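For this depiction, one protein chain was excluded, whereas all remaining protein chains were kept in their positions.
Showing chain A:
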Amino acid sequence: MNPDMILIRFGEYTIKGKNRGMFEKRMLQQVKRAVASYTSVHIRQTFGRIYLELNGEPYAEIAARLKDIFGIASFSPIRKITSELEEIRRTAVEVMQSLPKQPATFKVAVKRVDKQFPHDTQELNHLVGGHVLHAFPGLKVNVREPEVELRIEIQPEGTYVFSEVVPAAGGYPYGTNGKAVLLLSGGIDSPVAGYMAMRQGLELEAIHFHSYPFTSEKAKEKVIDLVRRLSHYSGVPIKLHLVSFTEIQTALAQTEHNSLIITLMRRSMLRIATQLAEKVNALGIVSGDSLGQVASQTLSSMNVIGRTTDLPLLRPLLTMDKNEIIRIARQIDTFETSILPYEDCCTLFVPKSPSTNPNLAIAMQCEDSIVNLNEMIAEAVATTEVMKLSPEKPSVAQTTEEDHWF
């Protein structure tokens, strides 16, 4: 089937109450941006829905884009035809034929808005349903739990026929639930945490700690790539704060309690993240912690680490298992980048036996033994490098000289 239109549906919560206007406006913007390069597409908005008239633009490509927009619950490819019985019957069969898998049961659901149409809803059910049954031997009607609902809407401007309902990303439109910062390490978990947070309507700014020369330039590029990928889902550029952690890390590594070093690093990172969050008016910190996965993610560690900030710590992956996280990472296309083998700033200092049950008092003692820790934290915040990243990768080579080589 070559659809003429796409019907986009939003999650119900997006059209409730006072926020409705804001949600709808945001969704319209997102959809507009997603189809901007398809110039013939015409967008029409009605109560809680958006219609895209394709005017010959490719359905499959546009559908792929719609699938990734947060706030869209589902969409349907639609055939728009004239309101004539024969045409409706023929199109009904075509729509059924084009289903990815032929169903065993179906029902016809007619909505007759245009009362001028000569057949009423009951009649039409029979006239169209009977015709479809004829065309598909073995197909049965089940009005209670049909596998497929063949929908026919007779509107004054014409008739819409559709049956397929394609699930989309769901969630809330990007940025409709406030702003948080995301601790992005470059591993598998944190991009997934970012994605889950964004799907819940959070606007994000990412923070990455690097400790050149202990970490390589490539590790930084990997994080840049991950943020670009995430910005595909936000639809707008995402800011990345690159924090130099070398000095703090070196100082922490010289304290006596080797088994606490990861705890201490995390505490300092949270302090920096808190200050950065305040700077950019973010009200929460998102991290990829998953309970028990590594020493710093035991409940006891999280307790000692979390006490450094007053902001809510949001951990979308807390109770997920690793396989589930990997599945999402593959689905959002961050997995391949995440597994590139560049060390993050913890790997070099990771102790042989990191404490899974750190002691808060000892951690605080260690920090007190570093006289200028707070200055170093302030310095790290002040020297943060900020990049604004969008999905399109600019040419990696920088000079115009390199352009002409290609």
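Here is the rule we go by: a contact is a pair of C-beta atoms (placed from the backbone, for glycine too) under 8 Å apart; a residue touches a chain by one contact, two chains touch by 3 or more; residues count from 1.
Just so we're on the same page, contacts and distances are computed from a predicted model.
A single chain of the complex does not appear, and UniProt lists its protein name as "Cysteine desulfurase", one of "MaoC family dehydratase", "ABC transporter permease", "Electron transfer flavoprotein subunit beta" or "Cysteine desulfurase". Of the candidate positions A:126, A:218, A:307 or A:388, contact with the hidden chain is made by A:218. Note on the undisplayed chain: of the listed residues A:120, A:321 or A:336, the one touching it is A:336. For chain A, the residues touching the chain absent from view are 216-218, 336, 393, 395-397, 401-402, 404-406.
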